[in-house]
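Contents: one structure, followed by commentary.
Here the complex is missing one protein chain, while the rest keep their positions.
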């Protein structure tokens, strides 16, 4: 897929809570095709201590409006600068990068997300819905305030939640939710993105039940386009780049101890 | 003199033209004594390419209001960041630093400034006026737009100007002004700050007429407090630090080829 | 318009002094979407070894003040793969493709060089005797005169096109090594490779690279790189190719003023994939502004009175 470098303009910065924002970014021409699961390398301007770009998933894309959305969790200087962007600011993106979630062979799919890993699942869900598949979401957070932008997911599919403190949905981690405790899962394809331990339990569950499971990995990236070989992960084929062969991998392809 | 490190709050950013601003900075307690000619080392925050503090002269000080003013010429990233500060922003200063202009033995004094070198002359003029001496200013610029905040100087003394293109005052450099072309200068002490070539002609003129002349030097500074020895200038006593022995020197003390 | 061409001799003619540095520009293909890479003076492709290498385990990269540390460790599929799979794909780019050659033994360098010598459209190799990220070979060859000499000597016998030798900055006297390398018939030297560095996470107490130490690149190293280019250009007669932290045209020009005939851009490609064409344009503008007829006039043109 052809990659682009473009300056987007921030048309909205919607703050979800003390650490999450959703940026709506406007392009001045038609968006190129973007697949669910792909990401952008975002240039952070005016950061005294940032140097490289920061990889951020495509949270949503609207071809009619020529807009994309990024959901950003502020954890360091780079993401905090993104979180502080205001309407009218410009943001330079290299995109769309990496592999994408595949199309399912089944109509029953489960999308499991945690933390900023929920970001790519909205766009994935929307694309599935366009194909006539109504996805089930299972979203986990520490507490109810951590469940961000849930109404957007509800527009797309059925939303199930877990919180560690029980302040919303099932108490515990995603693995404690009935959807993951059943012996007869009512879905044939699981997509997951979030903290690695979470993805590992999801992958283990899927493997046990012979369900196809795709995971989206994080990694430290310098270039995002396969040029530097910094972002490797161990797979059946040896070390491959997360930025080009991933970030989305079939869980069985990874050399995970699960 | 005791040095301080303080956070000031910007209460006004007055833009004079495309490259000059005057910042009014508020302290939350009484100002310490600041002498005319002294400067502050300003911490530039959020500069991706700035590292060290930037030396800036005290342009004015108001003990009643507990405010000081800086006049900043935007020539690089550091000064541009200062120029972009807004009301409410905070600015960390190490101050007051360096030597000061001395008190004159005469009532007839001339203050010659060019470029951002006019900055310390306002505070000097004000202090002289408080002592009952009405100073004469001679301010030079490229054209009339370069003559900044002239009304402030007019409140303090008599203002004479030169512009290179003749768009205001006498056409030419300060040395072409009648005040500097006379054989019988009507002043016994000259203070000057600005581009080195300008200060040198002023110093030459003063020496010829046996007038005391004090100049304020620029220099590349790392610490501003005499700790690093980076900012030397050649004097009758060998290499001395501009930040502690200067920035104000008697012109005859310097090893200038004039 | 100024004449931007640079002749590095022995068959290596550049349309302009801007090349991209090994390990930071893939095989060029990765950047094709962004601009026409044939605009470049040259492309130095990834470090290539005798046989396939997996490189170092994750994590291999961490950001540092105005720089980054990497510990890729020469991951590549080996010279035969390059010859069979990659060369056919890239051989027709209208720019100079140089192969960065590495090895653990003198024999391995020789072997790779011999195979690359067969490739018509590769006008030269860059001998990497300075990779800090492998246990054997690499930097070890570039940090003493006798071992550097041994590599160049062996490779010179089997490789008749342009040999550019990439020097390590992790040495007491880089000029001495450059001088020795010139004596063995190197056609040019390029410097600097990365500075050996390290980073630790205070909270977890763990090193941030799997190999503990790695190679530092980016603007942070520029003052050191510039100094070394200047030192080397005082003692060698062959062309010097300067790199280390170049982010814009001014940086590139500074390297030329210090003595470089051409320059390479590395880490900056990650931050702005278009940086190399911007630097070419910026050099052009500089020549215009300063009335420089041919960019080669800038080499060593620092004014010291």
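As written, the chain order gives the labels A, B and C, with residue 1 at the start of each chain.
In the analysis below, a residue touches a chain if its C-beta (ideal position, glycine included) is under 8 Å from a C-beta of that chain, and two chains touch if they have at least 3 such contacts.
Nothing here was measured: the structure is a model prediction, and the numbers come from that model.
The chain not displayed here makes contact, within the full complex, with B, C. Among B:52, B:133 or B:258, only B:52 touches the chain that is left out of the view.
Within the set B:24, B:163 or B:233, the residue that contacts the chain not displayed is B:233. Residue-wise, the contact with the chain that is not shown comes from C:170, picked out of C:95, C:133 or C:170. Mapped onto chain B, the footprint of the missing chain covers residues 2-5, 43, 49-53, 94, 219-234, 238-239.
Residue-level contact of chain C with the missing chain is found at 64-67, 69, 143-144, 170-172, 195-200, 202, 204-207, 212-213, 216, 218-224, 226-227, 230, 245, 250, 253-254, 257-258, 286, 301-304.
We take it that only the chains that are shown with their structure count from here on.
Drop chain C from the picture and the touching chains left over make up one piece.
Distance between Cα centroids is largest for the pairing of chain C with B. Between chain A and chain C the centroid-to-centroid distance comes to 36 Å (mean Cα coordinates, whole Å).
Between chain A and chain B, the centres computed from C-alpha atoms are 55 Å apart. Between chain B and chain C, the centres computed from C-alpha atoms are 48 Å apart.
Among the residues of chain C, none is found touching two or more other chains. Across the assembly, chain B contributes no residue in contact with two or more other chains.
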